[in-house]
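Of the protein chains in this complex, all but one are displayed in their positions.
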Amino acid sequence: MSVATHEGGSAAATTQPVLELTGIGKHFGAVQALAGVDFGVHPGEVVALVGDNGAGKSTLVKIMSGVYQADSGSMRVDGREVHVHSPSAAQALGIATVFQDLALCDNLDVVANLFLGSELGAKTWMDEVAMEKESWRLLRELGAKIPTVRIPVASLSGGQRQTVAIARSLVGNPKVVMLDEPTAALGVAQTAEVLNLVERLREQRLGVILVSHNMADVQAVADRIVVLRLGRNEAEFNADDVTTEQLVAAITGASDNVVAERNARREASGGPA
Amino acid sequence: MSRTQVDETAARSDLIDERLAQDTGLRGALDAFRRRVRDGDLGLLPVVVGLFVIGLVFYLQDVTYLSSSNLVNITLNAVPYGIIAVGIVLVLLLGEIDLSVGSISGLSASITAVLVVQQDQPLVLGLLAGAGTGAAIGILYGLIFTKIGVPSFVITLAGLLGFVGLQYVVLGDTGTINLPRSSALAQFAREDFLSPAVSYALVAAVAVGYALVSIAGIRRRTAAGLPAQSVTLVLVKAAVLVAGLGFLTYYLNIDRGWGFAVVFFVGLVVLMDLVLRKTTWGRHLYAVGGNVEAARRSGINVNLIYISAFSLTGLLAATGGLMFLARLTSVSQASGSNDVNLTAIAAAVIGGVSLFGGRGSAYSALLGVLVLTAINSGLNRIGVDSSVRYIVTGAVLLLAVSIDAIARRARASSGRG
Partner (left out) sequence: MSGSVSPARLGRWAPPAALVVIWLVMSLSNPRFLSAVNLTNLMLQIVAVGAVAVAVVLVLLIGEIDLSVGAVSGLGAAVTAVLSVKADWPAVLAILAGLATGALVGLLHAAMVTRVGVPSFVVTLAGLLTWQGALLLVLGDTGSVNIDDPQLVAIAGTFLSPALGWLLAALVTGGAVLAIVGYLRGVRPRPARRVWPWVVAAIGAPVAVAVFNADRGVPLAVVVFLLLLAGGDLMVRRTRLGRHAVATGSNASGARRAGIKVDRIRLAVFMLASVLAVTGGILAASRLLAVNQSSGSTDLMLTAVAAAAIGGTSLFGGRGTVWSALLGALVVGSLANGLDLLGASSPIRLIATGLVLALAVGLDTLAHRAELTPFREHSRPGP
């Protein structure tokens, strides 16, 4: 298993991972959820994090977003070792998370949701004009199609809501954006829209971490694919030269034997279109 | 980055889209209004319609119902309930409830009365003590709610019980304390009215202020390249404001005019509306009411929001209690009874605040309390006794929450919320 690691600040900016985790371990009671996991993302790179249920994906995501703290291992942002105690600490370090349930307030409008918790203006009174202007800028950057920013989020479609959630992660100029199952609840066209957004994020030189179950999405948009299995690094692929069969084999843990081939065949023929 | 030129045009087209969907002039405003109603966002519509119906019905029963002196009485009677209802709006916006506002109001009024009347303390000290009691109780509720996690309706149910008891203890054996009518507090709620000149000046100031602030807003938005409502619309609204408020003032001035307490209450509502809509705190309040988890993940100090809202509700309940003391010039064991509780809660709900959190405005308290006081006054006039008043209030409350619940379903069924 080789994960691209570049020690020290002397490495060129293009090759230094913006976020890097080494030897991460985490256990809940007797259950070892993660053991010695290495993971990293470079600026302008889309890394997909895949694995079966219970592989430790969401635990790793929660460690990166500050919800959990790792028991062992280290975490670096721009080469500096950091400790992330809370979600707000992660945000301050430039790690933004788009949760699967989006965490939007349905009763508030788009602008209010985008800037929730980091409103612009003086300490008490908000600057609505600045926020609305900035909202349009963010949404345009993403090429998003939102009819108006002054309607409650409740009346937006699923894809539009996902767009708002992604745009919201960009408030505060993060370095890394983590997307947890962004296409899970979406239709075909809306999924394509969200994948476009992911590519826009890459164009803006952000590090993008994509957690997904959907192999087609992962292969369509990711540069690199990291597979977790039973809390360990199982494999790492370049997205351009990996087949769905190989991915599925890595995820399910079956290596190059007859069973694996059978599994891979069966998965491939009945699996993603 | 080099996206200025291209994106400006893109922005324009976005904005044009929005302008079409939004209000250009009067017709656009009407269209937007119609769309909102269809989507189950009824706002203040039912209650305004309700007020008209109530006025008409009682006017047909008794012509003097709409007389100037009766309307002045309605405004004066509405004040204490209304102030408490503003507090209820805050907790309801959070999706919580305070069932003990009546008890808090009674207890605070008792403390003030005992200090001022029995112990001859200065009025200011008494008022501060009463108001402080309310705020302290609210903070206590907030702490129990956030630190232990007891549901608010249970905490405040226990509070209702406990503070009624405390009120009896404070009042002591006499059971009733009378406030001298000459007291500044009583004068404020009973005898002090704006002079006609001042009242018209105030109306003019309100309308001009509204227009100036709105036009400044339009300038800023236009300068930022954002869509703005038309100046014509603002001027029309200001004119309507002048005409409406001016006529109301003229009509009330036939009798005594605007009471100081009424102006205080309305000012409080306007202030609370601004705080809710324009400040970070208000935004966070709505966010917590809409989706606590999302608010927490956004880094909002959710506990602080809860505690501050509960304490403000306690403070407003206490203020309402002091207004009762001032208006009735007495406080007794019956002060702050269930009637007060229910009327205040009903007023907020009738005014359109959703029980499910996150939806409603400060003006709900004003309109809701006007509806209830108007009904009460009307039923009194046609000689219906208190039993029917209870039933009618209960029925109106039920009607209001039913509208809320059904509107919520309409939103849900169109894939919203």
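To keep things simple, chains are lettered A and B as they appear, and every chain counts its residues starting from 1.
Note that in this section a residue touches a chain if its C-beta (ideal position, glycine included) is under 8 Å from a C-beta of that chain, and two chains touch if they have at least 3 such contacts.
Just so it is clear, the model here is predicted, and its values are computed rather than measured.
*Asks:* Which is it among B:V198, B:L235, B:I254 or B:V388 that touches the chain not included here?
*Replies:* Spelled out, the listed residue whose C-beta touches the missing chain is B:V388.
*Asks:* For a quick check of understanding: of B:A129, B:L143 or B:A158, which residue touches the chain that isn't displayed?
*Replies:* Checking the options B:A129, B:L143 or B:A158, the one contacting the hidden chain is B:A158.
*Asks:* Which candidate, B:V349, B:A362 or B:I375, sits in contact with the chain we can't see?
*Replies:* B:V349
*Asks:* Since one chain has been left out of the picture, which residues of chain B touch it in the full complex?
*Replies:* 97, 148-151, 153-155, 157-169, 293, 338, 342, 345-346, 349, 355, 385-395, 397-398, 401-402, 404-406, 408-409
As a working rule, only the chains that are shown with their structure count from here on.
*Asks:* Compute the distance, rounded to whole Å, between the mean C-alpha positions of chain A and chain B.
*Replies:* The mean C-alpha positions of chain A and chain B differ by 44 Å.
*Asks:* Taking the complex as given, what residues does chain B use to touch chain A?
*Replies:* Of all residues in chain B, those touching chain A are 3, 7, 10-11, 14, 17-18, 21-22, 39, 217, 220-221, 224-226, 278-281, 283-284, 286-287, 289-291, 293-295, 297-300, 357-359, 411, 414-417.
*Asks:* Considering the complex alone, what residue numbers of chain A touch chain B?
*Replies:* Counting only chain A, the residues touching chain B are 87-88, 91, 99, 101-108, 112, 116-119, 121, 123-126, 128-130, 132-133, 136-137, 140-141, 147-150, 152, 154-155, 157.
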